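One structure, pasted below without further comment.
Apart from one protein chain that is not included, each protein chain of the complex appears where it belongs.
Here is chain A:
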Amino acid sequence: MSKTNLTRRGVLKSGAVAGAGVALPTIFTASSASAFTNEPTGSSVTLGFNVPQTGPYADEGADELRAYELAVEHLNGGGDGGLLNTFSSKVLDGTGILGKKVEYVTGDTQTKSDAARASAQSMIQKDGAIMITGGSSSGVAVAVQGLCQEAGVIFMAGLTHSNDTTGKDKKANGFRHFFNGYMSGAALAPVLEQLYGNDRKAYHLTADYTWGWTQQESIAAATEALGWETVNNVLTPLAATDFSSYIAPVLNSGADVLVLNHYGGNMVNSLTNAVQFGLREKQVNGKNFEIVVPLFSRLMARGAGENIKGIVGSTNWHWSLQDEGSKAFVKSFGTKYGFPPSQAAHTCYVQTLLYADAVTRANSFNPCDVAAALEGFEFDGMGNGPTLYRAEDHQCFKDVLVVRGKENPTSEFDLLEIVEVTPAAQVTYPPDHPMFAGGQLGSCNPGA
């Protein structure tokens, strides 16, 4: 007769041993073979381009995608090499990244955070993307940046202008080349003072999401420091199409400046409505009424048509810049596609090259090595003058352009003129600036 000693402790011990045995193969295959998420093992490496292919920013997304394809072509040694010829770092030689041919997958963010996250997740899990880049909305960028941090891949933000992206929502795995709302305010304020004086009353219409909120806060702070008064700030829904009912109250508010914290289709419509209501011909408080669009893009300017003439705003980059980097990029992009690139295209192209360069300098695809190579990296020849990728918040600091809608354009692309190139020092802020407070960069996550 056999006797069994089945105790609680014995069962737990046996379970632990059995569990460890079952998990053993996984531990070896997962941890030892792959040190980080999607470590490339073959002859190619996959990048994930997550852009709005549908929705209100689809044209920006299309231009971003063109830029990404051009960057891949140049990284793989095709075309005329573009900015590889002018980039101050010389480690990229047109043989891919670390000798691996660059391939890419694309996703559609639809300018919706949930769709963008799902798309990025699919590119990481199914396609093995080692880096995600793209965007055209700060809401999307913040959401995807968070996902990349959790998944352990690098996120090279595309077009995102909210302070929060490298402020309260900053992440160790996320990097932004594009400028932000604070920088727009810092660059615009002196020009606005010079053009319109320091005794103005401003009425703000603001897109009701992270980008609109932080841009409004930045512009209001910068102009109030000049002596301007902020009369009112009205939040408008992102889905709004007719802004006339928001414009009409401006007429009786006593304001003599209207600040449109709108982007894309929203800006096209709100500016059109403002012009229709005769705001540009109006005189208030003995001054000419003025309209300011803090964030401009050529694609938006094209949509707004004649209405942008004389309107002042800021932009990250413009194709008419005459430095060697900008000229090389315009030539490369213009020859391939037949029209000049937008600022969205420029920032996305540059981000791809910066990622490839960081991998090469680090001699590793490990996101933590790449992040270390990007932190504090100083470079030039990319079109915005000498630039610093600040280690504390992963924000690029470079010259910011103040532009104005051209009165007499010579072509369909010649819509904006550069009024001022604001030096980087003038738009730089301390990492602990209150507008960027509330979040932690945390530590790099290699995943796996």
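What we mean here is this: a residue touches a chain if its C-beta (ideal position, glycine included) is under 8 Å from a C-beta of that chain, and two chains touch if they have at least 3 such contacts; residues count from 1.
In this section, contacts and distances are computed from a predicted model.
Its UniProt record calls the unshown chain "Branched-chain amino acid ABC transporter permease", which is the correct pick from "FecR protein", "Hydrogenase", "Protein FixA" or "Branched-chain amino acid ABC transporter permease". Contact with the omitted chain, checked across A:G42, A:G78, A:G227 or A:G278, is made by A:G278.
Note that of A:G197, A:G227 or A:P249, the residue touching the chain absent from this view is A:P249.
Only one of A:V234, A:L388 or A:V421 touches the absent chain when the whole complex is considered: A:V234.
Those residues of chain A that touch the chain absent from the view are 54-59, 62, 208, 232, 234-237, 239, 241-242, 244-246, 248-249, 251-253, 265, 268-269, 272-273, 276-278, 281, 299, 302-306, 319-320, 330-331, 334-335, 339-340, 410-411, 413-414.
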